[in-house]
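So, subunit A:
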Amino acid sequence: MYIGLQHYLILSALLFSIGLYGALAKKNAIVILICIELMLNAVNVAMVGFSRFVVPAQLTGQVFALFIMVVAAAEVAVGVAIIMSLYRHRETIDATKVDLLKW
Partner candidate 1 sequence: MEVEKPVESRCFDLQTELDRTEGANTEVLKAKSIAPIPDPDEWLEKSLERNILLTTVDTLVDWARRSALWTVICFPACCAFEFIATAGPRFDISRFGMEIIRASPRQADLMITAGTLTWKMAPQVRRIYDQMAEPKWVIAMGACGCSGGIFASSYSVVPGYNRIVPVDVYVPGCPPRPEALLYGVRMLQNKIAREHVDIKLPFPLTGTKKEG
Partner candidate 2 sequence: MTVSLSGTEVAKQIASQFPEAIAESSNQAVVVKTEYLLKVAEFLKNSPDFDFNYLNDMTAADYYDYFEVVFQLSSLNLNHKLMLKTRCYERLKPAVPSVCCLWRGAELMEREIYDLMGITFTGHPNLKRIVLWEGFQGHPLRKDYL
Partner candidate 3 sequence: MGLAIAFWILAIVAIAGALGVVLLKNVFRAALSLILCLLAVAGLFITLSADFLAAVQILIYVGAISVLIILAIMLTREVTQGSPSGRFRIPAFIVAVLFFAVVAYAMVNTNWQIATAPPLEPTTAALAGKLFGEKGFILPLEIASVLLLAAILGAIVLVREK
Partner candidate 4 sequence: MKFERYGIGIARGMMVTFKHLFRHPTVSQYPEQRLNMSRRTRGNELIWNNVKCTGCVTCAKSCPQGAIHIETTVDPATNKYNVLKIEVDTGYCIQCGLCVEACPYEAIYMGYSVERAKYRRGELVQANEMLLASPDRPASGYMNPHIARELPRQTLLVEKIVEKR
């Protein structure tokens, strides 16, 4: 059975959708962060898939994936910092309760 680009793309889309659902539906800020990580990861799969199947000799997609990882790391650092800060001031990390735009 042949595994081609479309397999990877569908998988990527599926992961992305799951992440999207989680990011939209969950109340816990950390879980939202986790779901965003999941979405970024899904994109990575697609990137590497493209790189492998469309331009196998150039690795452009892998470079993009690397950049995405950098972005993810930065995002997690800031995200966790925000959650910490939020928790310190509001004693909650329920995203739905943080709608006053101030703390």
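Here are some notes:
We adopt the following convention: a residue touches a chain if its C-beta (ideal position, glycine included) is under 8 Å from a C-beta of that chain, and two chains touch if they have at least 3 such contacts; residues count from 1.
Basis for inclusion: all candidates are chains of the complex that A comes from, given by their letters.
Model, not experiment: these values are computed from the prediction.
Checked against 1, 2, 3 or 4, the single candidate touching subunit A in this complex is 3. Listed in rising order, the residues of subunit A touching candidate 3 in the complex are 1-11, 13-22, 24-28, 30-31, 33-35, 37-38, 41, 44-45, 48-49, 51-60, 62-63, 65-67, 69-78, 80-85, 87-88, 93, 95-96.
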